[in-house]
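The next block holds one structure in the form of structure tokens; read it before the comments.
Here's a slice of the assembly, chains where they normally sit.
Each chain gets a letter, A and B, in the order it is written, and its residues are counted from 1.
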Amino acid sequence: MAGQDTLLLVLDLAGIFVFAVTGGLVAVRRQFDMFGVLVLAGATGLGGGFLRDVLIDATPPAALADWRYLLVPVVAGVAAFAWHPAFARLERTVNVLDACGLGLFCVTGALKALDLGLGPAPAALMGMVTGIGGGMLRDVLASRVPVIFRGELYATPALAGAAIVVVGVHHVPLVLVALVGGGLCTSWRLLALWRHWQAPVPRGSASV
Amino acid sequence: MAGQDTLLLVLDLAGIFVFAVTGGLVAVRRQFDMFGVLVLAGATGLGGGFLRDVLIDATPPAALADWRYLLVPVVAGVAAFAWHPAFARLERTVNVLDACGLGLFCVTGALKALDLGLGPAPAALMGMVTGIGGGMLRDVLASRVPVIFRGELYATPALAGAAIVVVGVHHVPLVLVALVGGGLCTSWRLLALWRHWQAPVPRGSASV
């Protein structure tokens, strides 16, 4: 249905916007100039989808064929550049929105990989990559260790959400499985932030 | 015409050579060994084109199908390895040549993206990516924040040059639009270096 497609597009662009804002804020904190802020916003917002599309050969990436996918990160970058003090005060809100973007992307990434004929396990992995790829690219470009490798759970919820989609898609209506998968991912991520849940850390690694 | 193709090839290889020299010099400064100097020279010289070709699915990249595209960065790397004190003294010359390479790559990158059917905005973006991608890859591999995110204008001229090509290519003879686009990019970059023009920096970001 056209209405459903429009809804998906709006959600996708909203996810890109939120991720792009987090990229822009990291750039501001590192004192990048206007251009650096825009690039980091774009890389964070679009990086996960790019990485997925390059790996599963769905090129050219959708983001290069639709101007809205380019406009949204630019707007997010300009917003981060101009209003970063406000965003910094709204850190909690940004985190909640970021968790929503994660839930959204792990679902759409897994569905796209299934569409292109990947098996269940790789499709779930691609869902996770779509969710976390932008943040990894952001941190590599900002020359810091990706935050998803330390700190509160981030990738595990994304993988779980994508796995639910992959398992359920042939048994349950699409909307339902998307809501359950994305909802689980988002709420798990928010709980992890709130309760400071972390993945286990290697024993004794500090002394190595 | 064969003459025009030859001219384009020579210009392309000249741009790769100059970029590769800058990569080799960064590697020398970081005390990489001979091999590291060669890799960083190659990644800087060819990275922008690789990135573009992978994104728009023009694979395998031209650089893998033509031995001259491999030979040129090797020669540049060996030259940087052997004569880096001379190059360091010629810093101004290297900067001028680098600006010429930037002007060249933003034009050829945009034209190639248009050839492959991308729309105007993504094609201009791909022109910019072709120009700046090698330098970004160089800095990521050297584990430092890409210099194009701070300091004098670099990407804005490349985007402007590519945009001129994209807009003008259907209205003006190719040679003319390439000269205007590339010339604007190169001269803007040189002016920025000379007058220390920088992109705006976020207000108050130092204190965040």
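Heads up, the rule we're going with is that contacts are C-beta pairs under 8 Å (C-beta built on N, C-alpha and C of every residue); 3 or more make two chains touch, one makes a residue touch a chain.
None of the values given here were measured: they were computed from a predicted structure.
*Asks:* Full complex copy number, with 2 in place?
*Replies:* 3
By definition in this document, only the chains that are shown with their structure count from here on.
*Asks:* Averaging over Cα atoms per chain, report the distance between chain A and chain B in Å.
*Replies:* Each chain reduced to its C-alpha mean, chain A and chain B end up 29 Å apart.
*Asks:* Given the complex with chain A, which residues does chain B contribute to the contact?
*Replies:* 54-57, 116, 118-119, 121-122, 125-126, 136, 139-140, 143-146, 148-151, 153-156, 198-202, 204-206, 208
*Asks:* Could you list, by residue number, the parts of chain A that touch chain B in their complex?
*Replies:* Checking each residue of chain A against chain B gives 27-37, 39-40, 50, 54, 57, 59-61, 64-65, 67, 70, 81, 84-85, 88, 140-143.
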